[in-house]
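Excluded from the complex is one protein chain; the other protein chains are retained at their positions.
Right, subunit A next:
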Amino acid sequence: MLTISNLHAGIEDKKILKGLNLEIKAGEVHAIMGPNGAGKSTLASVLAGRQDYEVTEGSVEFLGKELLDLAPEERAGEGLFLGFQYPVEIPGLSTTNFIKTAVNEIRKYRGQDTLDAVAFLKLMKEKMALMNIDQTLLSRSLNEGFSGGEKKRNEIFQMAMIDPKLAILDETDSGLDIDAIRIVSNGVNKLRSKDNAVLLITHYQRLLDYIVPDFVHVLYNGRIVKSGTKELALELEEKGYDFIKNEINEDEEVSIAEKH
């Protein structure tokens, strides 16, 4: 579904992603972990099409198309969804109005009929129940004055409404209490199917108890430096990232030694 090859990206003169490779197949759940500043959110932003980041090398194929050639809205149309680490507050734009526009613009992109008010309301009611979100929140301005937890739940609610092929969730679990983590995980698990995939960015193994990943990757200094299964997450939780850093340093010493 998604193939990232040798991706280099940065902002201004700062190199952030330095040759990142990752392959995600339909039906899989991947988790990316890594220390602060490793480049996790940068990866998510580059995939979603944020203009501030400049891609200097590499390619990203998504469902047979070169993702990097598409505008952000086209990527969404193709089935990519990014749950933001810091969802943006938009004053004066009602959450419902926003989601309705999003759902219908994506439908238009795909050549489907737009949902009328009745059909949209029905869909919304269904997903609201799933995400335990109430009407008053949705009638308020988008994310404005929402608590951290409400913002994250709103992201997953949007995901449920949009029903993407690939959902990238950037620290959706951070700052959530355990009930909210259950609700969010439940929402993500409902999306899981053999045709869809999920990329979770998280610092905490706890989330992975609820959304069990097929693969866990460690992103460090702009690259995936280690991949494994869910046991890797446990190991990271226990030992921290230092053991990875040590391993990398050893590797580098080895490769330096080999060159000699």
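Note that in this section a residue touches a chain if its C-beta (ideal position, glycine included) is under 8 Å from a C-beta of that chain, and two chains touch if they have at least 3 such contacts; residues count from 1.
What we mean here is this: contacts and distances are computed from a predicted model.
Only one of "ABC-2 type transport system ATP-binding protein", "N5,N10-methylene tetrahydromethanopterin reductase", "NADH-quinone oxidoreductase subunit F" or "Fe-S cluster assembly protein SufD" fits the UniProt record of the hidden chain, and that name is "Fe-S cluster assembly protein SufD". Here the missing chain is touched by one residue of A:Val88, A:Ala117 or A:Ile178, and it is A:Val88. Within the whole complex, the absent chain has one touching residue among A:Asn6, A:Thr101, A:Ser147 or A:Asn189, and that is A:Thr101.
Shown as candidates are A:Glu73, A:Glu126 or A:Asp179; the residue that touches the absent chain is A:Glu73.
Interface residues of subunit A with the unshown chain, by the touch rule above, are 48-52, 71-73, 75-77, 82, 84, 87-88, 90-93, 97-99, 101-103, 105-106, 109, 141-142, 158, 162.
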